[in-house]
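A short write-up of the structure that comes next.
A protein chain is absent from this complex, but the other protein chains hold their places.
Letters A and B mark the chains in the order given here, with residues in each chain numbered from 1 onward.
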Amino acid sequence: MRAHVASYDLVQPGSLREVLTLLAREPGVYRPLAGGTDVMVVYAGGKLAHTKFVDVHGLRELRGIVVTDDAVTLGALTTYTDVQAEPTLGREFPMMGQAASETGGWAIQNRGTLGGNIANASPAADSPPALLAYDASVELTSTRGARWVSYATYHTGYKTTVRAEDELVTRVRIPRIAPGAQGSRVHMFRKVGPRKAQAISKVSFAACVDVDGTRITSARVALGGVAPVVLRVVATEGALVGADVTTLDVAAIGATLSREVTPIDDIRSTARYRRRVAENLFVELTRKLKAHVGLGSQAR
Amino acid sequence: MKNRLIGTSVPRKEAFDKVTGRARYVDDVSFPGMIYGTTVRSKVARGRLRGIALGPGIPWDEFVVVTAKDIPGINAIHLINDDQPCLADGVINHPEEPVVLLAHPDKHLLEKARQAVVLDIDELPAVHSIEDALAKTAVVWGEDNIFKRYTIEKGDIAEAFANADVILEGHYETGAQEQLYIENNGVIASYSEEAGVTIWGSLQCPYYIQKALIPLFGVGPERARVIQLETGGGFGGKEEYPSMIASHAALLAKKAGVPVKIIYDRAEDMAATTKRHPSRTVVRAAVMRDGTVVGLDIDFAIDGGAYSTLSQVVLSRGLIHAAGPYSCPNVHILGRAVATNSPPHGAFRGFGAPQSIFALERHLDEIGKYLGIAPDEIRRRNFVKPGQTLATGQVVRDDVDMNVLLDRALEAAGWGDKKARFAVENREEGSVKRGIGLATFLHGTGFTGSGEKFLASIVGVEATADGHVRVLAASTEIGQGTNTIFAQIAGDALGVDYDVIQVGQPDTAFVPNSGPTVASRTCTIVGKLVETAALGLRQTLLGSGLLEEPYSSEQFVKACSAYVARSGELRAYAEYKQPPYIKWDEDTFKGDAYGAYSWAVYVASVKVDTLTYEATVEDFVALQEVGKVIHPTLAAGQIEGGVAQGIGWALYENVVWKNGRMANDRMTDYIMPTSVDLPPIRALFAESPYSYGPSGAKGIGELPMDGPGPAIVNAILDAVGIGIPRIPATPEVVMEAYLANTSVTRVCRATEVARG
Partner (left out) sequence: MVDASLKRPLSFDVNGKTVNVDVAPMARLLDVLREDLHLTGAKEGCGEGECGACAVIVDDKLVNSCLIPALQARGASVRTIEGVAKGDVLHDVQKAFLTWGGAQCGICTPGMVLAAVSLLEKNPKPTEQDVRVALAGNLCRCTGYMKIFESVLKACETAMARESASEAAR
């Protein structure tokens, strides 16, 4: 424990309104604390910039998952355990449960929250690539009101986001598609970490591709760990949309993806490794697409 | 003597306390008035210490501050060469060198104060690799950066190389490995003028610490007492290092006048304490077309870090195991332990042997691949047999047939079926390729050469007033089952129930020196002494007239109790006597390096994902001949745990160095296997009793560390045709080898010998 405990404060307002009022009164002074699985680690290491925290973990307003015809809306305090237990997510957005099940271990999944993960804005976080691939939106709330922003525009740089200092991540919305369209959707999630649990990913890859016959009608491909932010590779997506799965120029599009990522060397991996694996996972996606439309064998 | 307890899985002695949370580890203990201590370290790899400043913002008058000047005796952590200071005095040799000690009642303020101490250090050029140390890019220790150099010679190496069909050379490397016991290092020290120093701590070797405290404080052994508390894992990491932390706490306690507790946090434990020695080995093999290895020329080097500590002993074990369980008639092995500017590397399960065994076992597969001989077959053509000699000239006395062990392990692993199946499946499309690999090896029991003779370990047993028998030994329970097997051995020697036997807490004030808890010696060497001492006690009791054969456990207890009531005490001791056949020459490294060896065949089935370059072990068979299995559950637990550590070392556990310091000093970034990363580990035993072990038992603790590395990397070779020369074979390492298409000709240079 390298933090000087007595130098830190935690306040526990009883309602969302009180939390927002506090954040508005002293913007940037209080850091919201939810499940603690990120903040407490940095705290124990004695490396936190903040000394004041506002506990949001008890806010009932931020709990619960609501399924409507057009979306699944998750309260910011939805835990990874909650995500895995929600049947609609399991059926229609399988990458959400997959990412959640590969985050930490049970004790982390019971405590870590989606909202905290989004607010923490780590480029190596597990759920964000899936959220990007599913075109999620994030609700940011302050005393000034609530606004929805596309998650694709949320991250602005390494650990920076569009969230203002007085705003709290309150909800996450994932748009649903018509039940009949599910069959033409291909999901591929892959977390590549140093081990199978309790791991920070080196590269993560989430793709959600809709296919009409053999033609790609929509493609969202997102990666973690290969850029300062979790990244939608929009040029790669552009090259996929409208293309025919049977005649995909895998090498050319793979080269596009390779140009879009900007991985670095750090203590967890190398830039060369991250880039190469990102390319390989893209090739794997194209194999999956081909298998989906009935070409080639499903990769083992 | 009949075995009623030995060979059965009686409940672990201290298990009840462990499963209920009642077991007390050092951080669970506190004393009245106790305060906390911490260590200020250099951060610079090498330099001259010019000054120490206590920075602003801290109420320094509330603190106890200790520097080298406060040491009453000799400023060294006594071990072999005494070159490591307890606190740096002028010279800095690694980036975690302890310089200042602080103590305060508030541990959070203490941490703040630690960060506020400013060390003024002039940096000097440092050395950070074995190559640079050997090339003397800077001289950082002695005249040539070499702590120790040993050679082993057997036969005529020049002739062997001149007459071979082919010479194959390979370069292999192994990385540092953190022991990663889940309980960090920690001690409590108290000091008084009358009693001297008392240490309570998490440790393997109480007498090592006592021997370190004596010169540091300039006191006699009666004023340096060491007590082991429940210890949450050691694996070698609590062999020599606790002497350092105990010395620090003791210095603080002396100055503070109250007990001082030092508990390292994980980052400090990982960065500052010992790790497995990194190694690099060049193996040149002179080989005949039929796979017979006629000559082995091995250059083995290990990185000892900044001070010599145990490196020479690690080197000697590595050297002796370097030529494996093979009969190669001509051998030359050069071993060097070198200095670099990282914290000293130290004891870790296997102790040098896993490093040299990795090189040889990898090389055999490369030779086999070059010659078109299967991995099992090339080993069969070279196995040593009883009566033949190992590299040191030691005649194999163990009744072992490696071919039989190999047959059994291959069958258990489904070797033939898997080979055939993988060959077909790997040709199919798909990113996952599978392979199977093996390693065959031996591991010597106990201290090397004359080590046990010099240790002259002593064990006692005593009867308690209520008629129980207590084993008195300095050998520690660190999870491996010392308490339990000692009770089994003593119980069978006495012919009494398990519950009659207690095992005394290792406390230098009450137990004799049974030697350190290291080197797979506790069961075989110390266990035999437990047996002998127990038999002595039994003899005394039978001779006293209080007990007659045959007797029941209850009768024995009554007799013990009566004897103690009558005579005040009943004790018996046993001292180690070297088996008469052991002849060892320390200068030439010739002779009987160990009294006995355990022998093993390990087989790993591995899948390699060619998308991510991740290798995963899917099945692991570990077969060993260990003399006699004293406790089947504990023995299997030792093997399974050791294999898990070996798998970690082989694939996951990568120490990232930055200027001599471990950069990934967190459990998040230093990757040991979790429950979902390991395959089924199937521990199998063969038993061929050793006459100098209790009921025939040989060592098992270190053995399982030796095989996984090479078996797994050999399986990767089988899966994807890539010969990886170093471990850990992280995905990054596998990728680079894969992209370079590293083949036998790259890893391993082959030269056909021209014949006139």
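Quick note on the criterion: a contact is a pair of C-beta atoms (placed from the backbone, for glycine too) under 8 Å apart; a residue touches a chain by one contact, two chains touch by 3 or more.
Note that this is a predicted model, so its numbers are computed, not measured.
> Taking the full complex into account, find the residue in A:51, A:143, A:184 or A:246 that is in contact with the omitted chain.
A:51
> Among the options A:7, A:88 or A:182, which residue touches the chain absent from this view?
A:7
> For the chain that got dropped from the picture, name the residues of chain B it touches.
9, 11-12, 14-25, 27-28, 179-184, 230-235, 265-266, 478-481, 633-634, 636-637, 640-645, 666-668, 672, 674-676, 678, 680-681
> If the hidden chain were put back, which residues of chain A would touch it?
Contacting residues on chain A, toward the hidden partner: 1, 3, 5-12, 33, 35-37, 40-41, 43-45, 51-53, 55, 57-58, 81, 104-108, 110-111, 196-198.
In this section, only the chains that are shown with their structure count from here on.
> What whole-Å value do you get for the distance between chain A and chain B if each is reduced to the mean of its CA atoms?
The computed centroid separation for chain A versus chain B comes out at 43 Å.
> Sort out for me which residues of chain A touch chain B in the complex.
1-6, 41, 45-46, 105, 190, 192, 194-200, 202, 267-270, 272-273, 276-277, 280-281, 283-284, 296-297, 299-300
> Using the touch definition up top, name the residues of chain B that touch chain A in the complex.
Against chain A, the touching part of chain B is residues 107-109, 111-112, 115, 265, 267, 428-432, 610-614, 652, 656, 663-664, 668-669, 671, 673-677, 730-732, 735-736, 739.
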